[in-house]
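Only one protein chain is missing; all other protein chains are in place.
For chain A:
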Amino acid sequence: MKLTIKSLPSLVLIAVMFTACNSSGTSNGNRGALASTAAEKVYVAPGEHDEYYAFFSGGYSGNLTVYGLPSGRMFKEIPVFSQFPTNGYGYSEETKPMLNTSHGFVPWDDLHHPDISQTNGKLDGRWIFVNGNNTPRIARIDLKTFETEEIIEVPNSAGNHSSSFITENTEYVVAGTRFSVPVPQQDISIKEYKGHFKGALSFISVEPETGRMNMKFQVMMPGFNYDLSHPGRGKSHGWFFFTTYNTEEASTLLEVNASQNDKDFIAAINWKKIEEYVNNGGGTKMPANYAHNVYEHATHGAKSTMLKEVLTVDPTEVPGAVFFLPTPKSPHGCDVDPTGEYIIGNGKLSADLTVHSFDKMIAAIEAKKFDGEAYGIPVLKFEDVLAGQVKSGGLGPLHTEFDGKGNAYTTFFISSELVKWNVETREVIDRQPNYYSVGHVMIPGGNSAAPFGKYAVAMNKITKDRYLPTGPELEHSAQLFDISGDKMELLLDFPTHGEPHYAAGIPAEILAPKSQKIYRLEDNKHPFAVLNGEDTRIERNGNEVHVYMSMIRSHFTPDNIEGIKVGDKVYFHITNHEQDFDVPHGFAMIGANNAELLIMPGQTKTLVWEPKQVGVWPFYCTDFCSALHQEMQGYVRVSPANSNIEPSWSLGE
């Protein structure tokens, strides 16, 4: 008896194995014999490269992480809004100005939505834009150096969430406020919300050659919550669409009070029309105070400038520029398909998706078929703009991406699934569970006219049991799907750092060839650089001491420093003289109250050290740079404050 029982399960197992073999045989027929199993599809052999770069927002880490697809391997964390002791970003004298704001130095933010620059609706891979949600900021990261080059603060804004999405030719990066606030800020009772609070939608122009950002104008909308946004493209290029919630204008217990109306709005903004209006002198300049921080690669340093004025536009003053499209149940994601015809409102308290038609919207506007107005802005009739609804059967739709083959992929947070549907017929084609509670989904190029519909990454909000447990606090879990066939196929789970909201992907062949390897010494315009072996020196100016230092395998010049006193403020200006790929050197000073410096070949960085104790204190290189890395060290002699030892230095003497 026992024997039979034991052998039964094994028989079943064998049967299952056979079936499994058969079915994988069939899928081989569909997808080619080369990659048959999920493991083979994500396996990138040692030394081989991934097919796509994927830039994941780091959420409350304030940074952006770079992964490879399909392997799910992380290559880099790019510091943006947060201090980063790993390389000294936000600690070095050169990068501290990057984190300056009207609130002073803000060393952290909540980074949500990366978007890659485009030309004619296609990814061009020059820059990636990201938003800081908490202290409203937009950053631009250069995709040759993978470094943050520019951060602009967004005035009159709070909870910078319907951001940082770009228009078809990167004319603008757009930043919409989630929380409406008094404009200008003033001391009034919160109860005066209705009518007094405004929702600023900011259009930040991007200089085509340099990428330099400029706060061109802000559209001052009614005090709703502007949740997410996407640009029109193709025929709808020139328009921008924003979802709203809390059209109830509640200021307390929004969970209940902002869920009263059966419909909120998608705001359709004709930015071309407003641009023309402001170019002809329209709009009102108002006093403001916001930081514009620019990092120059030539000087390896950042400068922060406070800007004092912003151009605001009252939408009712520009007829035909702003309309509301009624959209059910507090829509979250606002997504536009690659043709520019369909605008999808993901009503997060609904089971259905609302698909608006751009053509129908234009027809309704031309026929002036309005259903009333809100604060002077015409509201179109729901039925007039609706292309149709997707009866998905899922719950809690959040975001939609597109594969460029006529399909859309929508995440459902509550029912925890990814649903594939046909954009034209709005029929559901496939659904796959997510583990667990998916937020955004990303298809490389998914927010462009030309997506690369091979992979989709679902970014989940809840991790629970997907990995080995690491105590109460967990990294998030992403899931990679192969979307090349009719059915979506789950290939891989991989953890992501911080809390990724949105992500942006791009074929490696666009970025990899232009990735910069070193900074050339002859291009180094840092005012404190040691560019010449003879420039090494120490200068004292009161209690400020500047050490002009250089580094090469495997020594610092100088490595013995005397004449530093307690109470001095010592600036180590250090230039890495290597000119070879991947030979960084680090600099760590005992007792420094900031971080290390990690200096790339040809780069100059500055660390401040304020010695508090008499003695002889060592510094060393933190990056294992050569066989003699351990020898890369030096000493600073610190004398009492009243000593009169002159600053001096030496190397090898």
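Everything below uses one rule, namely that a contact is a pair of C-beta atoms (placed from the backbone, for glycine too) under 8 Å apart; a residue touches a chain by one contact, two chains touch by 3 or more; residues count from 1.
As a working rule, contacts and distances are computed from a predicted model.
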| item | value |
| --- | --- |
| Listed names "Multisubunit sodium/proton antiporter MrpG subunit", "Heme exporter protein D", "Cytochrome c" or "Amino acid/amide ABC transporter membrane protein 1 (HAAT family)", matching UniProt entry of the absent chain | "Cytochrome c" |
| Residue of A:I518, A:A588 or A:V614 touching the missing chain in the full complex | A:I518 |
| Residue among A:E77, A:E248, A:E417 or A:E578 touching the omitted chain | A:E578 |
| Option touching the unshown chain, where A:I414, A:L474 or A:L531 are the choices | A:L531 |
| Listed residues A:I552, A:M589 or A:V636, member touching the removed chain | A:I552 |
| Chain not shown, touching residues in chain A | 518, 520-522, 531-534, 550, 552-555, 557, 577-580, 583, 626-631, 652 |
